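A single protein chain has been removed from this complex, and every other one stays in its place.
Now for chain A:
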Amino acid sequence: MKETWSRWIRRSRRRYQRFDWATLNIDPWLLLMLLLIMAGGLMVLYSAGGESLLLVKAQALRLLLAITAMLVIAQVPPRLMMSLAWVFYLGVTLMLLAVDVIGAHAMGAQRWLEIPGLFRFQPSELMKLAMPMMLASYLARRQLPPGWMDLIFCVLLIIVPVGLIADQPDLGTSMLVSASAVFVVLLAGLSWRVVGVCALLVAAAMPLMWFNMHDYQQQRVLTFLNPESDPLGTGWNIIQSKTAIGSGGLWGKGWMQGTQSQLEFLPERHTDFIVAVLGEEFGLVGMTLLLFAYLILIWRGLYMAAQAPDTFGRLAGGSIVLTFFVYVFVNVGMVSGLLPIVGVPLPLISFGGTSSVTLLAGFGILMAVFGHRKMSPR
């Protein structure tokens, strides 16, 4: 009996070792971290949503769809992605234009395209993938590191969709899209001297940006600088979220015990501010675990990108991973009061369909790039 058991275990282990995840283009590490974060996220969401199983079910369903999408995308050969990047980019840009003309309004912004009776979605979300793919595809065909002419062309590619998104207005998304573009160019090896010059130019353009911002956007920045100036208005969010996190302490108040969040002091507690719920209920320990999980995810992602056989895969994959980090940093930074409030969700945890799909699709691209490395010549 005992021997049968140990034999069975040994055999299973061998079978497992023989099982090649790579044939399915799935990275088990990445998948594990994603699933861990998502599982924890659903738990927090149950608490943040006022113990509504409905909300959790909806989110779980979306995540399931997103995972499926990720696994499907992982099977697409990177070469195909590279050659179709143009089409994807142009298509999404056209959709952004369409949003500008016929898009649906919600909450004072025009971000959605509606297919009546079916669903509505935000084309700007797709741009988060289209942009790095486009640039990676472009630069992969050029000699690297990119020169001034490449840079100017890239800026042109960036400016149109980002301008359209910023006009919706959606500061968060336009920022993330720009970031993903910048990462591609930086990873491609843009000379630091050029980077320095560009940074100076951007700094010089800051005042111009300020005057082009919407009133509420300006207000957000001002509020960030002095949240107490408007404690019941724009400052309310940041005061309440800091209070939630701070009152969590080392161990937190316990799952579903967060008074700040359960008593509705915390706004947007199941979307952009969900991390405050986590901070309140699970304390510093919970937050550290989350950040650690993200860190491992990002490191693994960068490693995978570095293993990519071609320039497109490296650049697109690397950019996607770093953009993912921007999500994390901006969201946690704003909720904890380090950064101004920008509408950026906490990846894989905030309630919301499109962002999860986009993020996991991005990881799908990464998996495809990593998984297809053996098939292409080195």
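Definition applied: a contact is a pair of C-beta atoms (placed from the backbone, for glycine too) under 8 Å apart; a residue touches a chain by one contact, two chains touch by 3 or more; residues count from 1.
Definition applied: contacts and distances are computed from a predicted model.
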Candidate names "Peptidoglycan D,D-transpeptidase MrdA", "Cytochrome c oxidase subunit 2", "Hydrogenase maturation factor HypA" or "Tripartite tricarboxylate transporter permease"; UniProt protein name, chain not shown: "Peptidoglycan D,D-transpeptidase MrdA"
Identified contact with the non-displayed chain, of A:P28, A:G163 or A:G249: A:G249
Residue touching the undisplayed chain, where the options are A:L322, A:V344 or A:V357: A:L322
Hidden-chain contact residue, picked from the options A:L24, A:L97, A:L157 or A:I298: A:I298
Sites on chain A contacted by the missing partner chain, in the whole complex: 143-145, 147, 183, 186-192, 240, 242-250, 259-260, 263-265, 279, 283-284, 287-288, 291, 294-295, 298-299, 302, 305-306, 311, 314-315, 318, 322, 325, 328-329, 332-333, 336-338
